[in-house]
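If you scroll down you'll find the structure; I have some questions about it.
Note that one protein chain is taken out, while the other chains of the complex remain in position.
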Amino acid sequence: MQLGMIGLGRMGANMVRRLAGGGHDCVVFDVNHDAVTALEAEGFTGAHSLEELVASLDAPRSIWVMIPAAYVEGTLEQLIPLLDPDDTVIDGGNSWYHLDVDRSKKYAGDGIHYVDVGTSGGVAGLERGYCLMIGGDDTAVERLEPVFDTLAPGVEAAERTPGRTGDIAPEEQGWLHCGPSGSGHFVKMVHNGIEYGLMAALGEGLNVLAKANIGKEDHEIDAETAPLDAAEYYQYDIDLAKVTEVWRRGSVITSWLLDLTAEAYLDDPNLDAYSGHVSDSGEGRWTIDAAIDEGVPVPVLSAALFQRFSSRGRSDVADKALSAMRAGFGGHKEKKESSR
Amino acid sequence: MQLGMIGLGRMGANMVRRLAGGGHDCVVFDVNHDAVTALEAEGFTGAHSLEELVASLDAPRSIWVMIPAAYVEGTLEQLIPLLDPDDTVIDGGNSWYHLDVDRSKKYAGDGIHYVDVGTSGGVAGLERGYCLMIGGDDTAVERLEPVFDTLAPGVEAAERTPGRTGDIAPEEQGWLHCGPSGSGHFVKMVHNGIEYGLMAALGEGLNVLAKANIGKEDHEIDAETAPLDAAEYYQYDIDLAKVTEVWRRGSVITSWLLDLTAEAYLDDPNLDAYSGHVSDSGEGRWTIDAAIDEGVPVPVLSAALFQRFSSRGRSDVADKALSAMRAGFGGHKEKKESSR
Amino acid sequence: MQLGMIGLGRMGANMVRRLAGGGHDCVVFDVNHDAVTALEAEGFTGAHSLEELVASLDAPRSIWVMIPAAYVEGTLEQLIPLLDPDDTVIDGGNSWYHLDVDRSKKYAGDGIHYVDVGTSGGVAGLERGYCLMIGGDDTAVERLEPVFDTLAPGVEAAERTPGRTGDIAPEEQGWLHCGPSGSGHFVKMVHNGIEYGLMAALGEGLNVLAKANIGKEDHEIDAETAPLDAAEYYQYDIDLAKVTEVWRRGSVITSWLLDLTAEAYLDDPNLDAYSGHVSDSGEGRWTIDAAIDEGVPVPVLSAALFQRFSSRGRSDVADKALSAMRAGFGGHKEKKESSR
Partner (left out) sequence: MQLGMIGLGRMGANMVRRLAGGGHDCVVFDVNHDAVTALEAEGFTGAHSLEELVASLDAPRSIWVMIPAAYVEGTLEQLIPLLDPDDTVIDGGNSWYHLDVDRSKKYAGDGIHYVDVGTSGGVAGLERGYCLMIGGDDTAVERLEPVFDTLAPGVEAAERTPGRTGDIAPEEQGWLHCGPSGSGHFVKMVHNGIEYGLMAALGEGLNVLAKANIGKEDHEIDAETAPLDAAEYYQYDIDLAKVTEVWRRGSVITSWLLDLTAEAYLDDPNLDAYSGHVSDSGEGRWTIDAAIDEGVPVPVLSAALFQRFSSRGRSDVADKALSAMRAGFGGHKEKKESSR
């Protein structure tokens, strides 16, 4: 089917390529004209303004917006007035689901369908397919089924779950109509919240392995340093590239994130290319916010988020306050060097 | 090759079956004679005492012990005196790695090799193969390579990691000689610590999804109940069986644990078969102990462990103390019903 | 000075008593007429409607609202239209500070001052005084200084901080103009967030003491129960009433919360009066929300909040999912009894 795509970054560009491979007809637009030109060179129809994009599509139109969350609102404000009733706008980025609820109500007054799609898969999605979590009204979602079928990985991407029989359900293809507006981004938000937790669990475990040779180090004996009683049990030099590789087959923790980690350590055994300042992009935060609103305990997901903040130096005031208290009650001086 | 197996529970029985399928010759023993008889009926050579087991094997013997960690020490105390120099004992269970370090030193005095093997794979291992993390001296480990090759899943169980070329390394088969004694169980311990974190991340996220309809509930307005300001954003009835299924393909969080979760929800949509008292079996605890000894922050792995404790009612004293304090400073009365 | 008080619950009633003791003239109102009558019997001027309250006060009026956060908005909607320019409304409860920012802008259009006051002290405040954290415009705050001086505990409530000399600052009296609208409730919100953390730290420590006799118990030996290697080190029967008492003098952790805890254990050594379902009333949640917005790591404050949720059974879905996964990969059955 015909689809307009706004946003030709890492995600949007690969998605139209995958759609083209599935026989769909994509008209592409980006505020960066070079990005449009590049895809025109691959044979796509390019548009150099929102007006041109809208004019290039047959009604009822379907226009997919695939841009950083912070720019979506401004783009929609320009786009919506150009559309006709029964047109559909899809926000495929990582918008906060509250905005979907608000937008869908607002646009419904103009007869415009609004579909929120949480899109997982990252840069590998072109080959691997995208996992799509979808919110919105039935009419609009049904109309877009051919697009979802192409973008999704397809059932053959994993073994069928024991107990599933008969026709292949959409969720087995890799896309799911989760519910009304906002539910797609809600499910994607939680997906990313989980992702933060999984990543942190792996990272922490690898750190325990990496420092299993601490018994080989000398440590100062003073009142500021916890003694290590069992140096003889910390004499291991563990090869993280090999361990992450061995876990990929047969272990309980096999996962795509582990695959990526094994690849990273193979390429760069000490990950020297990284500083360890870990960014976060919103969904992990919103997951905690939602959990709090719901009264759901999320000690693991929140710890994962907060460790990212700490990795960026954001615990500074708290840390200094602790050192000041220690000086206050114990006369303890801070040590210059990091100690065990 | 020839191998003696002590312990014919869920793990040990399946492992000898897989070994037999690979052409190995297994002599089997268990303190439960019915377990021996059952495997004899499958064609295995059974032994009805440790003495009989030892007598049935050619020197140098290789005897794999696959029993609950709490019984290993007692079993080894009976077994070791029956062995000859150059025999090898393998502890394939979930022993604390400190014990491996101590045992290997002790047995070395008698010329007996001690190999610790962390075995992951669970009840699916018969078909899927076992991921093996191995510690011990080179001689013993090399002698056991045929056994490891059969037990492990084999390289075809996952796509080869980009960047790996040439001969298939053991870690790509699914087994790894991690280092000296204890390192196998150390790596397995951390594997399980990570497993706890991954499971908790998934569980917490599913809980956030499950309660996304909280805006449909009425809540009391009183000083003991946090108000819900945004009921309109919590109107979703999310189908967990479908969501866990859709995440299996193309998402960033694809994993074996997710596969199992999808299967569980398909079978029992509210998991009514479970009470939610989550056991733990030692490795998660030891991972935190090791992290503390090493000075490694593990906020996520520890939160996962402690939530298991809480699920079993072990926070009782703390919780009551908090209610008592609230009564003390605020005159707050506990509410009978669980509230949001 | 003259002050109207709306809300005569635990907090409001004691506050007018303290104000009367300081020579202030309070007119009191509550939707519960009995509460008004009771204070009239103590000599206060009662009002039986908002209109009557407003009519009883001389312009420019100062009216303090001290009611559950969920009712504040509705009360203000009725009250504000009755007021004149230059009147002041004080919200002394636990409103979300966002509302203060919004309200102060809205009411400023009518020339009405809005002051937000975070009030700490609980039921002990009548005797002990109230710690007041105040946000709003300078004019209104300055006009209320006599009220703040009386409600606050006064400088003699604690030793003067070394380094403070000369005139006694308001913060040494126990009240502080923190900044513009919302800042009073913001600081009070964080105060309560900290309170949650302090309480949890105490509660967890007491739990570790209470179970220091676990080595006296027998434990099952099975694959579902972590072994206890060091039973000889867990043979202590610790008396929590005595320990909390001894910590009250000279220790680093002396605090008012500890005083209250010692009193509670003296009165009820096992806190049998409590179930351990710990409520929360909003501020702890908002503290985490604010921390997330600011990118500030709050692993301790969040863990304290989430443990309260867990104490109320809100981790149910997560816990069941974990048990289901354990059954899936390991064939583990849940144990009926809580185990160590």
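Quick notes on this one:
The letters A, B and C name the chains in turn, as written, and every chain counts its residues from 1.
Keep this in mind: a contact is a pair of C-beta atoms (placed from the backbone, for glycine too) under 8 Å apart; a residue touches a chain by one contact, two chains touch by 3 or more.
Remember, it's a predicted structure, so these values are computed and weren't measured experimentally.
Across C:Gly22, C:Gly111 or C:Gly179, the residue that sits in touch with the chain not pictured is C:Gly179. Checked against the full complex, the candidates A:His191, A:Arg249 or A:Arg308 give a single residue touching the omitted chain, namely A:Arg308.
Of the candidate positions A:Thr37, A:Thr139 or A:Thr225, contact with the unshown chain belongs to A:Thr225.
Checked against the full complex, the candidates A:Met1, A:Ile80, A:Ala169 or A:Ala210 give a single residue touching the omitted chain, namely A:Ala210. Residues of chain C in contact with the chain left out of this view: 97-98, 101, 120-122, 125, 128-133, 152-155, 157-159, 161-164, 169-176, 178-180, 182-183, 186-187, 190-198, 200-202, 204-205, 207-209, 211-212, 214, 226, 228-230, 232-239, 242-243, 245-259, 262-263, 266-267, 287, 290-291, 293-301, 303-304, 306-307, 339-340.
Seen from chain B, the chain kept out of the figure touches residues 252, 285, 288-289, 292-293, 295-299, 302-303, 305-307, 309-310, 312, 314-315, 318, 329.
Where chain A meets the missing chain, the touching residues are 9-10, 68-71, 96, 122-124, 199-200, 202-204, 206-207, 210-211, 221-227, 229, 256-257, 260-261, 263-265, 268, 271, 273-282, 285, 299, 303, 307-308, 310-332, 334-336, 338-340.
FYI, only the chains that are shown with their structure count from here on.
Mean C-alpha position of chain B lies 42 Å from that of chain C.
For this pair, chain A with chain C, the centres built from the Cα atoms lie 37 Å apart. Inter-chain centre distance (chain A to chain B, centres taken as mean C-alpha positions): 28 Å.
Residue positions of chain A with contacts to 2 or more other chains are 252, 293, 295-299, 303, 306-307.
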